[in-house]
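Yeah, one chain of the complex is gone here, protein chain that is, but the others are all in their spots.
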Amino acid sequence: MSRLFPAPLLSVALFVLWLLLNLSVSPGNLLLGAVLGILAPILMAPLRPQHAHVRRPWAIAKLIGRVGLDVIHSNLLVARGVLRAGSTPPRSAFVHIPLDLRDAHGLAALSMITTVVPGTVWSELALDRSVLLLHVFDLEDEKAFIEHFKHTYERPLREIFE
Amino acid sequence: MNEAIVLPFWLELLVSTLLLLGSLFALIGAIGLVRLKDFFQRMHPPALASTIGAWCVAAASILYFSVLKQSPVLHAWLIPILLSITVPVTTLLLARAALFRKRTSGEHVPEEVSSGRDRGN
């Protein structure tokens, strides 16, 4: 079973992607999508050095919802900051964040989240993955920001990936 | 194209609002790109178009085509998903390139984060 489906989630995602791209659920497309979903992960298996172990689907759903809300919220904040940049320049700063998350996939997800949310850009990660350099668009309180960051993003990712 | 289908007014209003919202956010992002003073500040506004701008336009497209064809047409949703995967990659690489170039030219940016230092606690 695990030889046939080395990455079941990837197979399902490819299958759905194929159907969405073709906009039909005709038998031919279902078959082609299934072939793609089964063959592509098998062919790609030698290229992937390590497998992700994803747990707790509920935590994932909660995290995605949280990120969606944060994106909308920080979009409005950044838009306001841009429009007011003439009178009150944004207090941009680099922040060093000590990390407890070590899993490579978790860190990849974290970098995706920080970059997708406007207002924070992932800039650099120490080689031993212990410190993260983050650029923040409008920083009010460094301590509170680090606390918020670790609580809302890092902790759920640790639950999911570790 | 099917001329017989007349779109209800609420749908036109919704699609129009979403389109205008998306384009306004994209415009604010461009204004930020021009107005802000520092390169690292300028890295933030483009995220407006790639997140909420793309969401609004994709939602408008999905709504419009779903009613026009009288069946769910969801493929426009692929665009925001694709963007949320590809944009972080380029942004990350660009941030690292900017840090690298500014360090070599001696501008004031943080030192390279190394293990053990800057641990904080």
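Per-chain numbering from 1; labels A and B assigned in written order.
The rule is simple: a contact is a pair of C-beta atoms (placed from the backbone, for glycine too) under 8 Å apart; a residue touches a chain by one contact, two chains touch by 3 or more.
The rule we apply is simple: contacts and distances are computed from a predicted model.
Taken from the listed names "K+/H+ antiporter subunit F", "D-methionine transport system permease protein", "Glycerol kinase" or "Cytochrome bo(3) ubiquinol oxidase subunit 3", the protein name that UniProt assigns to the chain not shown is "K+/H+ antiporter subunit F".
For the chain excluded from display, the touched partners among the shown chains of the whole complex are B. Contact between subunit B and the absent chain runs through residues 1, 6-7, 9, 12-13, 15-17, 19-20, 22-24, 26-27, 29-31, 33-34, 39, 42-43, 46, 49-50, 53-54, 57-58, 60-61, 64-65, 68, 73, 75-76, 78-79, 82-83, 86-87, 89-90, 93-94, 96-98, 100-101.
What we mean here is this: only the chains that are shown with their structure count from here on.
A separation of 15 Å divides the Cα centre of subunit A from that of subunit B. Subunit A makes touch with subunit B in their complex at residues 17, 20-21, 23, 71-72, 75, 78-79, 82-83, 85-86, 89-90, 92, 94, 96, 98, 111-112, 115-119, 121-128, 130-133, 135, 137. Per the touch definition, subunit B reaches subunit A in the complex via residues 25, 28-29, 31-32, 35-38, 40-41, 43-45, 47-48, 50-52, 73-75, 77-78, 84-85, 87-88, 91-92, 95-96, 99, 109-110, 112-121.
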